[in-house]
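Here it is: the structure, laid out below.
All protein chains of the complex are present and in place, except for one that has been dropped.
This part shows chain A:
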Amino acid sequence: MSVKVIKEGLLSSIQDLGRFGFAGWGVPQSGVMDRYSAKMANLLVGNQEFEAVMEVTLLGPVLEFQKETLVVVVGLKAQVKLNDLKIELLRPFLVESGDQLHIKQITQGVRAYVAVSGGFKTKEFLKSRSQFFPITSHASLQKGEISPYNLQEENSVQQFAGIKYEAKRYASKVLEVYKGPEWDRLSNELQIQLQIEVLSISKNNSRMAYQLTEQFPNTIKGMLSQPVLPGTVQLTPGGNLIVLMRDAQTTGGYPRIFQLTEKSIQILSQKKQGDKIEFKCID
């Protein structure tokens, strides 16, 4: 009862809601980048929202199911095939042993989530199944790897009419943020500039952090390492803005100028190189 990775795709990994309680040992939270889409995927196959799902990035994997189960793929837009059949996002479907699911390309957004009935049951490390090296042996799924799932007594494609996926939240370029602990150390001018300028996502964007293309002068003197969280926006001495994401380290020495809301982290995790964003302070 498992899924075999035939082709691994660009970056596919098993993720749940991440690790909590280990940051004091320097362990990143990890977990799904887009909690909203992952939660939808879980709900659509009848799971609790904390079950482990597969997060796929831009060019997805080819997966072979070894036992029948109920599956769903959730994301903004993607070309997905089950054997030769076209699969629609957000619609749960039954697979049988030997069926191959191919998430060919994500054509809108960056990440899609594959949920199976009961959730993936890979081994837990530090109370989470989220893949992160070196807590797990690899940061992503490897070719030939097997991800187990439980056989459910009853699998049926129910109509989850009450579940509505709000795709339009991702169309916004506005990211709501709180002011960060070092916000008051910025000049007035820079404070205003950071709130009105349209910014773009650079090619350096990963599960750990998104770096923005624009540069700003940083006049804040050096500081001691401080706690950071997913969603913390740092201004480096070189003037770059770095938005920390789920795999972020637990401490950092750069001024923390903003903190994204949970929803803003989710929106950002569906943005890619060249996409535009704007920070909007909400306090």
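The rule we apply is simple: a contact is a pair of C-beta atoms (placed from the backbone, for glycine too) under 8 Å apart; a residue touches a chain by one contact, two chains touch by 3 or more; residues count from 1.
The working rule: contacts and distances are computed from a predicted model.
The unshown chain of the complex is recorded in UniProt as "5-oxoprolinase subunit PxpB", chosen from "Aspartyl/glutamyl-tRNA(Asn/Gln) amidotransferase subunit B", "(2Fe-2S)-binding protein", "Heme exporter protein B" or "5-oxoprolinase subunit PxpB".
Remark: the omitted chain is touched by one listed residue; of A:Q15, A:T122, A:N218 or A:Q259 this is A:Q259.
Per the touch definition above, the residue from A:N47, A:S140 or A:T232 contacting the chain not shown is A:T232. Although one chain is not displayed, its contacts with chain A can still be listed: residues 17, 20-28, 125-127, 134-136, 178, 180-181, 223-227, 229, 231-232, 249-251, 256, 259-262, 283.
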